[in-house]
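Dumping the structure here so I can ask a few things about it.
For this depiction, one protein chain was excluded, whereas all remaining protein chains were kept in their positions.
Should a chain be cited, it is by its letter among A, B and C, assigned in written order, with residues numbered from 1 in that chain.
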Amino acid sequence: MNASTTDLGLHRPAFLQEQFDDPLQQREAATLGMWVFLATEILFFGVLFASYTICRVLYPDGFAAASRHTDMLLGTIETAVLLTSSSLIALGVRAIKLGERRAAVALLLATAVLGSSFLVMHGFEYYREYTEHLVPGIDFLQPGVDARAIELFFCLYYFITGFHSLHVLIGVIVIVGVATRVAHGHFGPRRYTPPELTALYWHLVDIVWIFVYPLIYLVGRSG
Amino acid sequence: MSSADTPHVTPARRYLWVLAALLTLLALSAGTAFLKLGPFNSIINLSVSVLKTLLVMAVFMHETGARNLTRLTSALGFIWLAMLLALSLLDFLTRAVLPAPW
Amino acid sequence: MSAVDAGVMPHSFLAGEDGLRQWLTTRDHKRIAILYGLGITFFFFLGGAAATLIRLNLITPQGALMGAETYNKAFTFHGVVMVWFFLIPSIPATLGNFLIPLMIGARDVAFPRLNLFSWYLYMAGGAFTVAALLAGGVDTGWTFYVPFSTLFSNSHVFLAVIGVFVSGFSSILTGLNFIVTIHTLRTPGMTWFRLPLFIWAMYAVSLVMVLATPVLAMTLALIALERGLGVGIFDPALGGDPLLFQHLFWFYSHPAVYIMILPAMGVVSEIISCFARRRVFGYRFMTYSMLAIAVIGFLVWGHHMFVSGQSVYASLVFSLLSFVVAVPSAIKVFNWTATLRKGDITFEAPMLYALGFVGLFMLGGLTGLMLAAPALDMPLHDTYFVIAHFHYVMVGGSVMAYLGGIHFWWPKLTGRRYPEAWARFAAILMFFGFNLTFFPQYILGYEGMPRRYHSYLPQFQVLNVLSSGGASILAIAYLLPIAYLLWSLRYGKPAGDNPWQARGLEWQTSSPPPTENFLRPPVVQDAYAYQEPAP
Partner (left out) sequence: MSFLQSLPPEASSLAFQIDVFFWSMAALCALVAVGVIVAVVFYGVRYRRGSAADRSGRHREDLGVELTWILVPFALFVGAFVWSLSIFALARTPPPDARTVYVVAKQWMWKFEHPGGQREINTLHVPIGEPVRLTMTSQDVIHSFYVPAFRVKQDVLPGRYTQLWFIATKLGAFPLLCTQYCGTDHARMGGAVIVMRPAQYGRWLQAGASGGTLAAQGAQLFRSHGCSGCHSPNAAVHAPELAGLYGQVVHLADGRSVIADERYLRDCILLPAGQVVAGYPPLMPSFSGQLSEEDLLALIAYIKSIATADAAGSADERR
C-alpha cells in the first residue's frame, strides 16, 4: 500500500478494485493470475497426456491401430480452424488496443464462430464413432487382438477430446461475452486486460489441441 | 499509467505470417504421417507440435516482450508435466516384465 | 463471535455490519479466514470422531466395537476428512488468509471474490463428503486405489471422489491467489528477502498447491468416470495398469505432505524467533530450503511404491531423491535449534507448541528416512510403522504448529488473550498424549501389524491398548483449547496491539485489525529485529 496513492484516490478509475493501488498493479496481478491458471490447465491436461503416453508405451501396436479408426481429415481441418481462430483473436485484441471497435467485435465473433464450428465437427466425429461401435462403456465392439488396447485408446480419446471440447465451449461463451462488452465500449485502448486474458486462455486451448492432433490422429498412418 | 495510454501492439502482418507458418507446419505433420519413417513419424510430429507451441506462445501470447516472471510461469506447467512423465516413464520403461509363468 | 467483540475495537473487522448474510458474502480476507477456521474446526472434530471409533475398536484383537465394513468406512472417512478437509487447508486457509496481506502490508489478497469462492468450494466439497458418509460411507481408504475403488467397492466412492475433486479447486484457487498476492501486493520496501518466513512458507506451499492439485483432481475425475461408465483407463480387463493410478495419485499426494508441513515450518519459524527474542538463524537458508522442499518434493513420490511392482530402477532413483529431500528439512531443524542460542527465551504456550513441533517433526522425519530406504520399506510398508511416521509429521508436526499459530496470533485475530496456564497445560498434555498414542505404533509396525486391519493377531494387543489410552488423553488435549479459546472470546483480557512485542507488520495495526488492515501505512522493518530496541 502506497501512501501517495491514497491521496490520489480521487483519480482511481471505476474498474480499479480497492485492494490495488493503481491500474498497472491490477493489470499485473490479473495477468500473473491468468498465467498461473494456465499452468494448472497444462497439468489438468497433463494427467491425460501422461496416461496416454504410458498406455501407448505399453500397447504401441494397439494405439496405432486405434488411431487409424479416427477421422484424420476432420482432425486436420479442426486443427487448421483452431489455429486460424487463435490468430483472429490475437488480431481482435490488437484492434481493441487500437480502438478499432467494429473490427474488434468482428474478429472476436469470427473467433467464436470458428470455435463453434470446431465443436460441430467434433460432434460429427463422435457420431461417426458411435455408429462404428467405438464408444467404450456404451457401444464398443471391435475384432482383433488389439481390441482391448483400442478400447483403452478410445477411453483416452473421449476423455482428452471431451475435456478439450469443454474448454472450447467455455472459451466460445467467454469470447462472445467479451465481444458484447467491446461493442458496448467497456474495453478499449485504456482498458484491455480482460480481453487479453481471454485471448491467452484461447491460445492455451489451441496449444493443447496442437498436441492432441498428432497423438490422436496421426499414429500409425504409415503402417 | 503510461502503458495503458499507449498500448503496445504487434503489427498485424506478424500475426498473419505466424498463422501461415502454423498452417504450413500442420501440413508438414499431416503429410509426413503417411511416410513410413518408423519412430521418426512421432519424433517429427511432436517436434512440429513443440515448434507450433513456441510460435503461439512467442507471438500470439506475446512472450517475446514479456517479463521474466511471465515466461517462467508459462514454463512451469510444462516443466512439471515433464517431471511427471519422466519419472513415471522411468518405471514403465525399466520394468523387468515377468514372462507369464505357464 | 462478532457480537462479542464489537466493543473491543471500533474499527475492528469483526465489528460493523455483522449479520450472517454480511459474513457469507464478505470479501475481507480476515473474515474469510474465520469462515475457514469454523469449517476446519468442524471437520477436525468430525475426523477426530472417526479416529476415536478406530482406536476404540482396536482395544481388542477381534475388533471391540464394530464389524469390518464399518471399520473400513471409519478409517476411510478419517483419512479423507483429515487430509483434504483439515490438514491441507488448515494453516494456509486460516492463518495464511488472515496474515498474508497483513504481513506484507496489503489491504487484501489480490482476488478477494475468488477467495470467498474458494471457501464455498471447500464447503461444497465437504458437503459431498459428508453426504457420502450419510449415504452409507466409503470403504476404499483415502488413497482410492484402483481397481478396488473403480470396479469392486460397493460404497459411495463417487460422492466422496467428487467431494475431494471440488475441494481440490478450492486449494488451487487459494494457492493462485496467494502467489499473485505475494508477487504483486507487497508494500513498497517489502523486498523478497525481508519477507517473514511464514510468507515464504505460504509462497512455497502455494506453488505446490497450484502444481500438484490439478493432477489429483483429474485423476479422481478419471475414477469417477470409470465408476460411471464401468470402463476406463485403469481397468485391468483392458490392460490398464493399476500402477498408473498410483503414480498419478502420489504425484499429488506426496507433495500434499509438504502442503501440510511447509506452512507449519513457517509458523514455527515466527514463533521460535519471537520467543527466543533472536533473529532466525540462517534466514536465507531457511528460504532456500523451503523452496527446495517444494520442488524436490515433487520428485520423490515413487517411495510410496517400492513394493507395488514398480521397476527396481525407478525405486532406486526415488529412494535417492527421497534422501535428498530430507536434507532441507534437516537444515531447518538445525537452524531452529541454533536460533535458541544466546536467546532470551520465554515459554508461553505458542513456544511450547513450537518446541513440541520441532521434536515430533524431527522424529517423524527421521523415521521417514528409514522408509526412504527400499530395504526397510519392504518389511515396514503398509504397517503401523508408516502410520506412526506420518502421524508424527502431520499430527505431531502440522497440528502442533497450527495450534501454536492459533495461540500466537489469537490476540491479533480476536483482540483477546487466551488463558495462559490452561494453554500451557493443553500443549504439554498434547505432547505426552501424542507420544503415548503413536510411539507404540512404530513398534507395532516393526512387529508386523498391517494398517487398515479391523482385527489383529493377539500378540499386538498390549501396544494397541497403550495407543488407545494415549488417544483418549490426546482427545482431551484437543478439546481443551476449544473450551478455553471460546471462553476467552468473552472473558479474555484485552490483548493490545502487540502483546508479544513481535516485529512483523501484522503487529503494527490494532487487534483485531480494521477492515482495511492499516489505518496508517505500516513502516516496513526487519521482521526479526528482536535484538534492536523496539521502534
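Throughout what follows, a residue touches a chain if its C-beta (ideal position, glycine included) is under 8 Å from a C-beta of that chain, and two chains touch if they have at least 3 such contacts.
Model, not experiment: these values are computed from the prediction.
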Report summary line: Which of C:Ala338, C:Leu486 or C:Leu519 touches the missing chain? It is C:Ala338
Query raised in the report: Which one touches the absent chain: C:His11, C:Arg424 or C:Arg451?
Result: C:Arg451
Report summary line: Touching the hidden chain, out of C:Val324, C:Leu429 or C:Leu489, is C:Val324
Report summary line: Which of C:Ala127, C:Leu376 or C:Leu429 touches the missing chain? It is C:Leu376
Query raised in the report: So that we can see where the missing chain sits, which residues of subunit C does it touch?
Result: 63, 68-69, 72, 139-141, 143, 145, 147-148, 152-153, 236-237, 239-243, 276, 278-285, 307-309, 312, 315-316, 319-320, 323-324, 326-327, 330-331, 333-335, 337-347, 355, 358-359, 362-363, 366-367, 369-370, 373-376, 378-379, 381-383, 443, 446-448, 450-457, 459-460, 462-463, 531
Report summary line: Contacts from subunit A to the absent chain lie at residues 143-148
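As a convention for this text, only the chains that are shown with their structure count from here on.
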Requested in this report: If you connect every pair of chains that touch, what shape comes out? Choose line, ring, star, complete or other.
Outcome: complete
Query raised in the report: What is the chain whose Cα centroid lies farthest from the Cα centroid of subunit A?
Result: C
Query raised in the report: When A-B is set beside B-C, which has more C-beta pairs in contact?
Result: A-B
Report task. Take the average of all CA coordinates in subunit B, do the same for subunit C, and state the distance between these two points in whole angstrom. Result -> 36
Query raised in the report: Between subunit A and subunit B, what is the separation of their C-alpha centroids in Å?
Result: 14
Report summary line: Note: subunit A residues in touch with at least two other chains are 32, 36, 39-41, 43, 46-47, 50, 54, 58
Query raised in the report: Which subunit B residues reach two or more other chains?
Result: 69, 76-77, 80, 84, 88, 92-93
Report summary line: In the complex, the residues of subunit A that touch subunit C are 1-3, 6, 17-20, 25, 28-29, 32-33, 36-37, 39-41, 43-44, 46-48, 50-51, 54-55, 58-59, 136-138, 140, 148-149, 151-152, 155-156, 159
Query - Complex contacts: residues of subunit B adjacent to subunit A - result: 1, 3-10, 12, 15-16, 18-19, 22-23, 26, 29-30, 33-37, 41-42, 45-46, 48-49, 52-53, 56-57, 59-61, 69-70, 73-74, 76-78, 80-81, 84-85, 88-89, 92-93
Report summary line: Note: in the complex, subunit A contacts subunit B through residues 22-24, 27, 31-32, 35-36, 38-43, 46-47, 49-50, 53-54, 57-58, 72, 76, 79-80, 83-84, 86-87, 90-91, 94, 97-98, 189-192, 199-200, 203, 206-207, 210-211, 213-214, 218-219, 221-223
